[in-house]
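Structure first, then comments.
For this view, one protein chain was removed and the others were kept in their places.
Order of writing sets the labels: A, B and C. Residues in every chain begin at 1.
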Amino acid sequence: MTELQAPAGRRDPGGAEPISVAIVGATGYGGGELLRLLERHPWVRIAALQARGREDESIAGSHPHLARTGHRVDDALPAGVEAVFLALPHGAAAGMVPALIEQHAAIIDLGPDFRLSDPADYPRWYGFEHPRPDLLARAVYGLPELHRQEIAALADEPVRIVGAPGCYPTATLLAIAPLARAGLIADVVVDAKSGASGAGREAKAELTFSEVNESVRAYGVGGHRHVAEMEQELRRLGWADLQPVDFLPHLVPMTRGILAACHVRASRQVSQAELDDLYSEAYGAEPFVDVVGTAPATKHVSGSNYCRVHVRADERTGRVLAIGVLDNLVKGAAGQAIQAFNILFGLPEQTGLEQLPLSP
Amino acid sequence: MTELQAPAGRRDPGGAEPISVAIVGATGYGGGELLRLLERHPWVRIAALQARGREDESIAGSHPHLARTGHRVDDALPAGVEAVFLALPHGAAAGMVPALIEQHAAIIDLGPDFRLSDPADYPRWYGFEHPRPDLLARAVYGLPELHRQEIAALADEPVRIVGAPGCYPTATLLAIAPLARAGLIADVVVDAKSGASGAGREAKAELTFSEVNESVRAYGVGGHRHVAEMEQELRRLGWADLQPVDFLPHLVPMTRGILAACHVRASRQVSQAELDDLYSEAYGAEPFVDVVGTAPATKHVSGSNYCRVHVRADERTGRVLAIGVLDNLVKGAAGQAIQAFNILFGLPEQTGLEQLPLSP
Amino acid sequence: MTELQAPAGRRDPGGAEPISVAIVGATGYGGGELLRLLERHPWVRIAALQARGREDESIAGSHPHLARTGHRVDDALPAGVEAVFLALPHGAAAGMVPALIEQHAAIIDLGPDFRLSDPADYPRWYGFEHPRPDLLARAVYGLPELHRQEIAALADEPVRIVGAPGCYPTATLLAIAPLARAGLIADVVVDAKSGASGAGREAKAELTFSEVNESVRAYGVGGHRHVAEMEQELRRLGWADLQPVDFLPHLVPMTRGILAACHVRASRQVSQAELDDLYSEAYGAEPFVDVVGTAPATKHVSGSNYCRVHVRADERTGRVLAIGVLDNLVKGAAGQAIQAFNILFGLPEQTGLEQLPLSP
Partner (left out) sequence: MTELQAPAGRRDPGGAEPISVAIVGATGYGGGELLRLLERHPWVRIAALQARGREDESIAGSHPHLARTGHRVDDALPAGVEAVFLALPHGAAAGMVPALIEQHAAIIDLGPDFRLSDPADYPRWYGFEHPRPDLLARAVYGLPELHRQEIAALADEPVRIVGAPGCYPTATLLAIAPLARAGLIADVVVDAKSGASGAGREAKAELTFSEVNESVRAYGVGGHRHVAEMEQELRRLGWADLQPVDFLPHLVPMTRGILAACHVRASRQVSQAELDDLYSEAYGAEPFVDVVGTAPATKHVSGSNYCRVHVRADERTGRVLAIGVLDNLVKGAAGQAIQAFNILFGLPEQTGLEQLPLSP
């Protein structure tokens, strides 16, 4: 690898030039959401939509709803883009990123390849050896509410990689981060529910409408990969004697939305007032996290980058319930990636993410 | 109350006379399912469909799908029926049952009024004083898999009342009864998901299609009434130092189905082989409970009286996951009531409940 | 072909021997419904479940909801079964049937290969030359409401083939047959809506939950294959100067159900009273067709073999609206096939089809 020069760094929002970006893996659901949002981002110029095996194909072929954008999809990726969003299956980004880094592109990876800082987690949870542990070490876990400063600090680095969090970890971590930071968790059961778009776009027999509709089922019993991220971040938040997170995801018959119900056995007695203070302090200034007083519905954040968090001390059981809801394709994927991108480029964090939720 | 005589008792399935039954609260979803199933029950004659305020109204008005049955609904309830199924809001059955008992009718109550043996539970969980604690003491909790003998023994009693379990308790108890009986539960988090029919048929703003569709939300945070039943039965199963059950139900966008995911902290290390033995022993001979090796979907039991149970020891967390799924309107309501009725009248337990699940 | 002997003919319902049947194409949705219903059919013994490439596989693999039946699926088909139900893609049955006929099996084909009596229709609508026009000529279109006598008459024939109608033609023909027979149709627009199970079970990108949910779209614009059947039968009903049927199907976000709205320009003024008489006469004695006074919902017949028909003279437009609804997998496929089977074997027509609709 040649010596990397310092990047262009932060962008002056008053400047004239938009930031040129590429979307890799543009034909999936994550790619579609990136396009939907970035197309309206006032500081972005979409330089390329990439997808394997496509040759100058109209975007209408993969995303009919975005036909008006007039973009085209191609296998090739032009050189010289300033930022690359990758929306790929695990293992694929790790192979592409080194070359992009050489071209001085900032990387925002929506997949898991740069989320875990311990290289040993990749063979364990994802079944592959990470090819570049040195890059892993420089990547930042892109949850702005926990790592805003580190994302911003990347601006001055020659290697700029954000590993944008998974959908389940985002909902879970935002729900219980204040508890973890306060040392209040003895153990936690995370029971999560997701819409079908979280499973991606590939045609699979178990994801056809007739199979998913009018049904609920758990999956990933005994160890969903997202547990790795959750435990990494809970440990970083100060949960020293971390107990393994008991995480169970469910597929529910809806397209978008995640709800993570976090059942916490508290390490000590805690009052609702104390919880209210903790959460208000943690999220009072956050642009995309709302603490709400009643159990939130995923519909309340659909299509938007907002996450809603609800926390409740249960006097009868002595336990704490924390719920997080978000749109898995926005705050759980494309929106969060753009939020990190904004921070990295010194733009106001909400740029391009101002859309209000769509309901009903 | 006049002295009650012994009832007709068990029915000889080879006998000529069908059992005359009435359905009280016939216009709701529970009532509709009772009619759908009892109409095809070879040992039953439906003598009356009752609903408050109706006057000789065609069944097509409330249950268009059952128009072919030709039944009519009326406010009045004829005397002399042998068994009465009650599908009413809480508090209503308690008021009606004494008179029916005087008429020597066997009672199968689908509501909560005769489920809890401790009268103090009614003001606490349901907000009313139970008017007849003496009848409570004689009622049997109608979960055949736990109380088959007691239901059958009612046949010889002058007072025959079955309090058919709630939908959530049925799914939960069938999922974890073997663990409770074996003393394996240190504490349990029950995270449940239900279709909208569980909320009944009343028109409410939060249950319109536009609000429920494409959304998931928790409700009943901090104490759903069904906890009372769960804890009563878990204690009866031998969990002496019962910890309060952490129960959280969710509304998911489907019509039928309940899934209860029971996250158990075990009281000691337990292997999958031991769990397999426990569950096989508990349910191997049960006509309506199937232990399955992969996480079950609610769709696999839709429209039927079957419950599927899945249990898994998680080596990583040291915890046990037990899942129960059923159709909330059948095994969670009408079907289970008929199952208890069959036992009470000495009929083969599966009579009238032979329908296979409807899928997709 | 060797000389065929007369078949066993009609079955005496009081006889001791059940009829041995096989289901070919048992792993699809049509096959699953056949199994669900035939398993509870009192005169049937399921001798074999066949599906290409399967080797003694548990039914739980393809139809988890039917695991209790304990059946197994195999590629091989045993000789000697009395009746074979075929649930196969078009073109496949035509190849298999001759050998089955040689074995004296009665054939009930759920696919299109034996529905059209004019061999020229196959290359035109289905893109293949029919290999056995001689068998086509002996097959009966299996809509009992139109061809009951012909189906029954097959019992005495050496070649017994029923081509069970498609789902759309069944809903359409039952809705407008009385009008066609009375010569009342000048032209007709059939605008139909189907649940996703009608598209079969194959995993296709456009049939995933995320694509189908919260969306409606037309398909088959300019000529859906089912038009061929509709026009064949409308001509047979006496519509001599048949105008091409304008048929447009839609995919709606539900699993089961078909609604065919037939917009008829009448050949002369017609009153509601006249329509009521026509339909009452046509269907008053039909076991599975109900004429209803208000626009029916597909939910009113779900899981059952019933079809509901509604007809309305519109004074303002001078036109006639006829609507038919049914469950595409039951009256539109498996149930109807069993209904024809019952007729063919001299059994009461409703045998095994007594299930009431499942609603909500």
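Everything below uses one rule, namely that a residue touches a chain if its C-beta (ideal position, glycine included) is under 8 Å from a C-beta of that chain, and two chains touch if they have at least 3 such contacts.
Remember, predicted model here, so these are calculated numbers, not experimental data.
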| item | value |
| --- | --- |
| Residue, one of B:R45, B:R124 or B:K204, that touches the chain absent here | B:K204 |
| Residue of C:Q149, C:S215, C:S271 or C:Q350 in touch with the missing chain, whole complex considered | C:S215 |
| Given A:V159, A:V301 or A:A322, the one touching the chain that is not displayed | A:V301 |
| Residue numbers in subunit C that touch the chain omitted from display | 187, 189, 191, 193, 195, 210-211, 213-219, 221-223, 243-246, 248, 250, 252-257, 259, 261, 263, 265, 295-299, 302, 310, 312, 314-319, 321, 323, 325, 360 |
| Positions on subunit A contacted by the hidden chain, ascending | 29, 32, 36, 39-40, 63-69, 197, 213-214, 255-256, 290, 292, 296-297, 299-304, 306, 354-360 |
| Touching residues on subunit B - with respect to the absent chain | 29, 195-197, 201-205, 207-214, 253-255 |
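The working rule: only the chains that are shown with their structure count from here on.
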| item | value |
| --- | --- |
| Reference subunit B; chain at largest CA-centroid distance | A |
| Subunit A and subunit B, separation of their C-alpha mean positions in angstrom | 41 |
| Inter-centroid spacing, subunit C versus subunit B (mean Cα positions, whole Å) | 37 |
| Gap in Å, rounded to a whole number, between the CA centres of subunit C and subunit A | 48 |
| Sites on subunit A at which at least two other chains make contact | 195, 210-211, 213-214, 253-255 |
